[in-house]
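Only a single protein chain was left out; the remaining protein chains are all shown in position.
And now, chain A:
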Amino acid sequence: MLTSSVLTSGLLAQQGQPPGQGGAPEIDYLAILPIIIIFGAAAVGVLLEAVLPKHQRWSVQVGLSILAIVGAGLAFAYYVSDAPTEGITTIAGALSIDQPALFLWGTLLALGFGSILLIADRSVEPGGAFVAEAAIRPGTVQDRAQAQTTGMQTEVFPLALFALGGMMTFCAANDLLTMFIALEVLSLPLYLLCGLARRRRLLSQEAAVKYFLLGAFASAFFLYGLALLYGYAGSVKLADIATAAAGTDRSDALLFGGLGLLVVGLLFKGSVGPFHTWTPDVYQGAPTPVTAFMAACTKVAAFGGMLRVLTVAFESTSWEWRGVLWGVAIVSMVIGAILGLTQTDVKRMIAYSSIAHAGFLLIGTIALTDQGVSATMFYLLAYGFTTLAAFGVVSLVRDSSGEATHLSQWAGLAKRSPLIAAVFTFLLLALTGIPLTSGFVGKFVVFSAAIEDGMAPLVVIALVASAVAAFFYLRVIVLMYFSEPAEDGPTVSVPGTFTTAAITLGVAVTVLLGVLPTVVLDWATAGGGFAS
């Protein structure tokens, strides 16, 4: 991936110069070190799969993944400690390491760390949530045998790292081609991860097929948008598109056709509005740790990319397209809130909640002010940790056939396990947006940014949607506390170290951002916006 962007940038950079003088582009290795570490560790992980005996793989892969994320975090912290405020672009302008990119990298690394912990857990389900041998046919004797073994397909760790690296590149991509490659690098591993559940493998494979076909369809739209914008501006660099859009002598059909198709691809990844159809199915069918990873990290990447594209390349034409995105945001909030009411499965319910949240995030994204950008980034951070912990809790409530995700099975959970019920209640309240949780602060900053920018009607609709959505969160709380537990109800597993750590991390951040939001808000609002 990195080599490829270096290659194109080299080729693209050469065009401007006379033949024979095209040198390699300058690369600021220190700035992109976190990405290099993540991709490097993923490549090493693939290699280890080939040489290590089976019984050693799990421990080595887990160690390597955690080490990689911690190492990338240290490299990141070192760079941030004295990064230029206005940001830099590197690899001939392919990546832009500016303040929003750094904030999103930090968010992604922290959320990725939590997700890897959930993926690595083997205490809740012996052997972990992943299949021992993906090649075994579901429903056969061998399949029942593999469900009892403690092995697991350890390729999930390098795949997750590749996806994480793709997401980080996506947030920093400063031209559409790099963005497209990063989009594929983050999507392809996720398609595979979705299909690797240990239990209910038919559902899991079905989720993978649906996600893959719809995802590939959406990236074809993104790509055609890229091609039309190339035709419009003669370049796919975001800054060049902005320059071309400021002049008026070119074909508007190419500009708005390209923008529309591009945005469809991005909205799909962010599971927004009418492009959400894959979300409930994939969230339900995928192994729960992978769902947590997708819900938290993919959203950060998709909205990070959307913020950059809309702010850097299309700010000058915002009068033309903003109305459409108003409509999309409204549709997304309404679909999420209304259809969420009818759900009977916990994972599907959180999926619809994520569609409603995508609508709220889109409001912050189209504000296009510095305040809007920082508010959206804060919301992404807050939402990511809450939803990560929520899926962690979902993975604990189990019966003999695996996770008990049907809502009726959650009845009276507070009597069986008061602590887990209390934690889940807190997380649901954070998703609702009750004060003293990060959800409240997130909504508050996004909505105030939107009002500042003259979108008061949209904020009113958003408030109504959050009130409707509150109903289905509260319904679960009522069910857990005020219903009699079923006779053959699920048990709550005692979580092992990894899951406990991930849930604690999520809950701690949710509390901290609710009580002391200024710590992070100051960082989100500091600095110089996008560099291009």
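Following the convention adopted for this analysis, a contact is a pair of C-beta atoms (placed from the backbone, for glycine too) under 8 Å apart; a residue touches a chain by one contact, two chains touch by 3 or more; residues count from 1.
Rule of thumb we're sticking to: contacts and distances are computed from a predicted model.
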> Of the candidate names "Formate dehydrogenase major subunit", "NADH-quinone oxidoreductase subunit K", "Protocatechuate 3,4-dioxygenase subunit beta" or "ABC transporter permease", which one corresponds to the UniProt protein name of the undepicted chain?
Replying inline: "NADH-quinone oxidoreductase subunit K"
> Among A:W58, A:F76 or A:F212, which residue is in touch with the absent chain?
Replying inline: A:F212
>> From the list A:V80, A:A147 or A:L203, pick the residue that touches the absent chain.
In response: A:L203
>> For the chain left out of this view, which of A:V62, A:A75, A:V236 or A:L428 touches it?
In response: A:V236
> Can you list where chain A touches the absent chain?
Replying inline: 4, 8, 11-12, 15, 134-135, 137-139, 177, 180-181, 184, 188, 191-192, 195, 201-203, 205-210, 212-213, 216-217, 220, 223-224, 226-228, 230-231, 234-236, 280-281, 284-285, 342-343
